[in-house]
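A protein chain is absent from this complex, but the other protein chains hold their places.
Read from first to last, the chains carry the letters A, B, C, D and E; within each, the first residue is number 1.
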């Protein structure tokens, strides 16, 4: 029991286990289009530079895109594929109810732990949430923001290398705060926007049968589609609850209601 | 006595008893119109998805509508009908005088308790009040808001399922705060707006006799009616105090004064 | 002595004594016009509903009107006439120098105490002062405001009944804050605005002799009068200090200076 | 020594000694014009009403006028002349460096002490300073403001009488804050604005000889004069330092520089 | 050592030693023009009035002018020349990192110490810094500001006399804050603005030889010069580092770059 506790205490200092990463990737990565492939390739180059270039011991990259487009899942996937010995996810979900000071300390600790490993990745998930941003005011934690601005510039100790991967759906705001400029590279994550992409993704979810997919493809046709992979999963699962003859209609209605589709639903 | 105290302490961790839910539903659910039926059906589908879909262990739905339209009563009713083993109501009435930090902790605890049960429902009642919102300024607790934004996105542990039901009469404001987008679905709760709905509701309250109801129906006729079920109960009860020959007039006058009716009162 | 202290400690939990209520009613209630009669009747109906209707265990009513129009005195008078076993006055005068948190606790305690009695009245006097409102900014205590908003909606425990009577001279502001909508009924208290009302009131104060009252009535004639009962008492008392031949002139001058009268003073 | 300390501790509870009042009146009261006489008469009537009218146990009066017009000196003079057994001066000079809460407590204590005496006067000196007002922002202590607003309305206990005398040179601001309306009467204190008033005042100061005063009177003639009695003392004292032949010129130059005089200086 | 500590502790209570004053006057007072003479004369009259006039036991004077024009040096010089037994310099440099409350206490202590001496001078150096003023916002410490406003009006105890000398380069801001009006007199300190004044000052600094001074005088000619004595010292010292043939050019270039000169540099 004591050893257990100890291990729990120590583990974060050496990064997270496979299992812990899994919770950020509940439904895997579906390659629903070319943009996903592009992102994964760019990410590989970053990982390689982080691993090998002595002149850039600190590399920082930001995944930005609409709400629910899959940024967190991609960031975690990239981190896991890197096979770096130390991976730490800094996530708002772990800091509910923390004071600003406690948040800063937790973030600082993540970096300090990373500095101890030869090769490390720190994922800063949902940066607008880490800084408690809300557009009314606007309000945000300047204390956490400044902590991020400083840590994104501070070199790791001699001989250590660190890759920071951030995610955000508030690019505009982060830009005003100087946070975009603080990253070495910015990678855009897009929503699903074509009928073919939609079908590719749906195929993987095992909700609709082949003929239903054909039906959807025909209904969608050339109409505008605009939906994040995350919401798509919720909608197709709702469709799954329906009696078979209502599924397609329900699915298209949901897509339509949330503004993700402007064609006919029946 | 000690066991009593213990039980009180433990109970919240395992949800509320029937009795506790009752206090949010003082006057039951009257099916005064088609919209009520629709809401209850939609809700059932959500409950089913929460119960069965492995891909969406977290589902979130918001009941929004005018002040006094019956949102809280409906949310509690839905939760009770679900027969989920864990139901927790997060209500501003339980947190009078709490500091922001204490509120966050109480909300966090509700979710943490829910995470321990296989199937749980957390009701976030009167969200604008949970976040201490007032339109002058505007002011609100960003700490509580951020806590909600994070918890509405955080997946329960593997194998656990959670349905969150929120209520609000401040849709516009919550939208600016990103709280609307944070829910998977939004269901609208309406005021009574037709003469027939009004009569259906009044029948249940046992205040007016048949001929009085006829009188009211005739007076209202095609005039605009716009009243929440909650205020309607207060007005009809006030009418009940009156000597019989004044009841109808008093009732229509009250409706008129509060802007809920633009026809003749006598 | 100890028992005395104990009694003092216990008393507030069981409402205030007659004596304590008297201090809010220093000069009794003068029925200077029809509006006063109307207010007292409306109030009686509220008290009856609070006492008898099982469907509305919580009733809330607000007395609003200009500064010094007699709102506090009327609220206390209504409470006293109700003969409810528990009456608690929440008054800014009792909370000078309290922190916001202490104010909230004191208000919460008043309601908690009320919940213990079968039939209770809580008077929320001078709501704009309870929430520390000032128009510059504007500034106010959101903590106290939210406490009021919540308590005005929270049902007493099963079987208990509560009537809340508020007073304010800042209707516009309270409306912006959602506090007007939070009351079930709103009753307007007016200033004295007719020559006849002025004379009726003055007769009761025993300052002017019959012929002086005639003089005043003639001087006022059809001119606009606009004065609260509270200020009227101060002015007539100032007139009382004067040598008899100057009284009427002094009184009219004071009325004139404070903008309460636009006719001739001599 | 101990008794001394005790006495010091007790004294404030029973008002200030003659001596203590003197420090607010360093140069006495010079009757430089008719307006001063008027103020003193009005004040006498207030004092009489405070002493005798049972219906107005609380009377409040505000002296307002330009910076340095003599408000504080007049307030203290009125208090002293009243011969009331309890007189307490609430002055910003006694509260340098106090927190807002400490200020409120000190003010509350002044009133609580006053409530213990049959007949009391509380002087609220320099109200804009008591509330830490500055026009940039604007900023002020709302805590102290609310304390004043409440105490200016709270009746003393049965049988006790209290006269509150306030002073301010920020009438406009206090009006916005609702502080003007909170006083029963407002008395205006004016600057010296006529050549004859200037000469009357200067005669008392014993700086200029008869022929010098004639010189000044001639120079001033019909030109505009606008100077507070407080600044006038500083200027005439500066003139006193000068060699006799420069005195008049220096005096007129100073008057001119500070914008108090628009005629020739030589 | 203990005595040393004691002395250090006691000394401030009896003013500063010559030595301590010296550090504010590193380069003495150069009489570079008529305005300096005028300031010193005016100051002498103030000192005399402070010493002798019983009717004005508190005198306050403000030195205001552009950044680096020599205000602090002049204030200290005047204080030292007064030969008053107690001189205390309240300087931002002594309060780095103090909280607002600590600053207030330090300022209050300076005045309290001064009140104990028959004749005292308190120098309030760099008032905009004492109140932590910055134009963005604007922001400043209202606590310190109010402390100054009160202390600038509070009479010393009977029989004691106090002269307060303030310095500032933010006259406009202090005016908005009511701080200018709070001083009895305001004396303007100017920059060097004429070729002749420039040469007079440079002669004293022992940097340039006679022929170089002639060169500079000719170059400057009728061109606009506008430079504070403090910056002039920095520039001439920079010129001193240069090889002789570059000195004049370097000096004129520096003057030009900082906007202090609009003529030719070579």
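Heads up, the rule we're going with is that a contact is a pair of C-beta atoms (placed from the backbone, for glycine too) under 8 Å apart; a residue touches a chain by one contact, two chains touch by 3 or more.
Predicted model only: the values in this text are computed from it and were never measured.
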| item | value |
| --- | --- |
| Which displayed chains the hidden chain touches across the whole complex | A, E |
| Residue among A:36, A:89, A:104 or A:238 touching the omitted chain | A:104 |
| Candidate in contact with the missing chain, chosen from A:39, A:151 or A:207 | A:151 |
| Full-complex contact with the absent chain, from E:57, E:92 or E:263 | E:92 |
| Touching the absent chain when the full complex is considered, from E:78, E:127, E:233 or E:252 | E:233 |
| Interface with the unshown chain - residue positions in chain E | 23, 26-27, 67, 92-93, 95-97, 99, 126, 129, 132, 134-136, 139, 205, 231, 233-234, 237-238, 240-242 |
| Footprint left on chain A by the chain that the document does not show | 45, 48-49, 52-53, 55-57, 59, 101, 104-105, 108, 138, 140, 142-143, 145-147, 149-151, 153-155, 157-158, 173, 176-178, 181, 184 |
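In this section, only the chains that are shown with their structure count from here on.
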| item | value |
| --- | --- |
| Inter-centroid spacing, chain C versus chain B (mean Cα positions, whole Å) | 34 |
| Chain B-chain D separation of Cα centroids, rounded to whole Å | 58 |
| Pairwise touch network: line, ring, star, complete, or other | line |
